[in-house]
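This is the structure I want to talk about, given as structure tokens.
Yeah, one chain of the complex is gone here, protein chain that is, but the others are all in their spots.
Here is subunit A:
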């Protein structure tokens, strides 16, 4: 593998679901460039899909005429993804992740997105202010993140 090049890519796109897959593929490709294997790149893709979808559905209430900013940064230690918006913010303290055993017994759809993000990424944070964002990090040298090599 070539030496790792660190860097940042930022893209702004409308809050319409047709753009979600495009951003998901960008995240997956960035994970591959950062040295993660296919399994981890798939997890990054799904977490990104869920984070962007949450912004469209909840932060913007389904409106498709707003903007979302997506930033992906490759650092020597990690891959950092940021999904930023100007809609309704989400406070980490307000998040209640479902207990999957109970969830599966009740068989009620919905509410799985945040759980998936937490499971598939190493660190997840929600920042609010002038701009709100979901910040997701995957570490290159963490146990279980096979395929990510520190060059």
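Please note the rule applied: a residue touches a chain if its C-beta (ideal position, glycine included) is under 8 Å from a C-beta of that chain, and two chains touch if they have at least 3 such contacts; residues count from 1.
The rule we apply is simple: contacts and distances are computed from a predicted model.
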Query raised in the report: Can you tell which of "Paraquat-inducible protein B", "ABC transporter permease", "Cytochrome C biogenesis protein" or "Anti-sigma factor antagonist" UniProt lists for the chain that's not drawn?
Result: "Anti-sigma factor antagonist"
Query raised in the report: Out of A:66, A:119 or A:142, which is the one that touches the chain we can't see?
Result: A:119
Query - For subunit A, the residues touching the chain missing from this view - result: 17-18, 20-21, 24, 38-39, 42-43, 45-46, 49-50, 53, 56-57, 100-101, 104, 107-113, 115-116, 119-120
